[in-house]
Structure formats: structure tokens, C-alpha cells
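A single protein chain has been removed from this complex, and every other one stays in its place.
Let's look at chain A:
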């Protein structure tokens, strides 16, 4: 059993100082004597098998769960307050979801909605910035759409080519509509 004073030390905010080390006789490395050493295990080592299996049982939810899920309270129905939007909601979460999807990253000029701030910024720059076209003639201005990629291109077509070849994007990526295309981005709906 662990001595009670040590258990108490665990819940104390103060550090537990170690005693002065006992005198040590150096091991001269004679044949047959034990030499202590550290052991390192790689992630695929059999030593980790039981723990790994336990982790995967948890992942597959065979184990009983941790924590409980709270119930979301219903509220009386209300409308979205954004201009031109009349959707009705009965939970705050469904309104939040709607707001984040449709009203969070919206272009103030043309009301188009984007899934991320980066895509909105790219859109504003390319569609509504009067200096963009002039600058684009001199330097590469079309930013890559992928998070973490800093490449810029001369034209939207070159960017599209980059997205397909380097990032394995689909050729019809929905959030990469060049300005000349007057069709609404979400034309399916």
C-alpha cells in the first residue's frame, strides 16, 4: 500500500522533494553483473498490444461511454433576423447552424455566402476590389484556395490547374467560380 502521507502529497499543491540520494557504489561492469538500462518501444511493439486493443474497443464504442449528452432545450419559434431571410427555428442550435452556414461569411456587396473566411476574402479581392485587375496584370494575384498553401497565380485558370494537379481538387470545385461566370454560385437551389 502507498503510505498515506504520500497520497496526501498528491493532492497538496506543494512539490514533493526527493530525499538526499543514498551512497552508490559504482558498478565496475564485471561479467555477470546487471546493468540497468532504459527501454524504448516503437508503436508497433507487442508490449503495447493490450493498450492498443483497449483504445480501439473504445473507438468502436464497444466500451461504455464517457460523459452524457445534454438535451437541447426547445424555445418558442422565431425568425432569422437577417434582411431577406425568413427561416423559422425552434432551437438556438439550429439557428446558429443556419447563421454560420448562410450569414457568417457573406460578401457585403453581392450577398454571396462562403464556407470560410479565406474563401470570402479571396472572393472580395477578385470580384470587388478595383485595384485587383490592374495589379493582376503585373503580378500573380490569384491565391490558392487551400489552407496552408501560399502559391499565387497569374490567372484563375492557372490556379484551377494548380488546384487540380497539386491538391487533387475536383475540376468543378464549387467555391472557385471565376468572375466572368455570372451564374450564381449555388445555382442548384
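Note that a residue touches a chain if its C-beta (ideal position, glycine included) is under 8 Å from a C-beta of that chain, and two chains touch if they have at least 3 such contacts; residues count from 1.
Everything that follows uses one rule, which is that contacts and distances are computed from a predicted model.
Enquirer: What protein name does the UniProt record of the undisplayed chain give, "Small ribosomal subunit protein bS18m", "Mitotic checkpoint protein BUB3", "MIP18 family protein galla-2" or "Transmembrane and coiled-coil domain-containing protein 6"?
Expert: For the chain missing from the view, the UniProt record says "Transmembrane and coiled-coil domain-containing protein 6".
Enquirer: For chain A, which positions touch the chain that isn't shown here?
Expert: 1-3, 6-7, 9-11, 15-27, 34, 36-44, 47-69, 71-72, 93-94, 96-98, 100-102, 104-105, 113, 115-119, 145-149, 166-170, 173-175, 186, 188-189
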